[in-house]
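Missing here: one protein chain of the complex. Every other protein chain is in place.
Up next is subunit A:
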Amino acid sequence: MATPTLEKNGTAEAGFADTPYITATFRIRRFNPEVSDEAQWQDFQISIDPKERVLDALHKIKWELDGTLTFRRSCAHGICGSDAMRINGKNRLACKTLIKDINPEKPILIEAIKGLTVLKDLVVDMDPFFQAYRDVMPFLITKGNEPTRERLQSPEDRERFDDTTKCILCAACTSSCPVFWNDGQYFGPAAIVNAHRFIFDSRDEGGEQRLEILNDRDGVWRCRTTFNCTDACPRGIEVTKAIQEVKRALITRRF
């Protein structure tokens, strides 16, 4: 909006032959309970710059072709974790996936993340996911009086759980986990990652309670180390490693 003339110049200079735009097909899994009880694949052909992201393509489809296409996104820059979806069979953030990186020559498959109830198109019911998150008590637990200044921590102690602080709760890991697909009672990688963040925090004193929760039937022992979660994490968290560290803490606590 601020520079309309510049944009115009840009398109004018780009000749017909060397235009960056390509025609890509987006095959989107549509579901609308108000119309049909069955989900269907729908193709959208749009011309788009392959250096743009999948989210830009979804915007283009929603704003220019079909306003009924429903998906979640908030910040659109990989921080809020709203737009996790299954793109070409892999869980990714639509706002961090460039079209050129996922072979736009073939139709690009976009569907909702698995293991959670699809409410409409790409929107799923996240309640079970956040219930598991709540159940591991993802907040600082301390005893005694509150200190008058901040709780100090050495850089080494901070480093211990640095990896798991990066979680944005997008559910890409949990909804890529085959154990979670089959049994929603399993806490899932995301909840364990967020428990890990506090279990290994030197300032926190609730680690014992959280370990007890994750020692449960539906806790870390159900992890089958398939590494789907580590592959799916858009933040590059070593999720499986974090789960294994919780397992090790549980065993060394006992022996």
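Just so it is clear, a contact is a pair of C-beta atoms (placed from the backbone, for glycine too) under 8 Å apart; a residue touches a chain by one contact, two chains touch by 3 or more; residues count from 1.
Convention: contacts and distances are computed from a predicted model.
Student: The chain that is not shown, which UniProt protein name from "Branched-chain amino acid transport system permease protein", "Cysteine desulfurase", "Carbohydrate ABC transporter substrate-binding protein, CUT1 family" or "Succinate dehydrogenase hydrophobic membrane anchor subunit" does it carry?
Tutor: "Succinate dehydrogenase hydrophobic membrane anchor subunit"
Student: Out of A:Leu55, A:Ala84 or A:Ile213, which touches the unshown chain?
Tutor: Residue touching the chain left out of view: A:Ile213.
Student: Touching the hidden chain in the complete assembly: which of A:Gly81, A:Gly115 or A:Gly207 does that?
Tutor: Residue touching the chain left out of view: A:Gly115.
Student: Spell out the interface residues on subunit A facing the chain that's missing from view.
Tutor: 27, 29-30, 32-37, 39-45, 66, 115-119, 125, 127-128, 131-132, 135, 179, 181-185, 187, 212-213, 215-219, 221-222, 247, 250-251, 254
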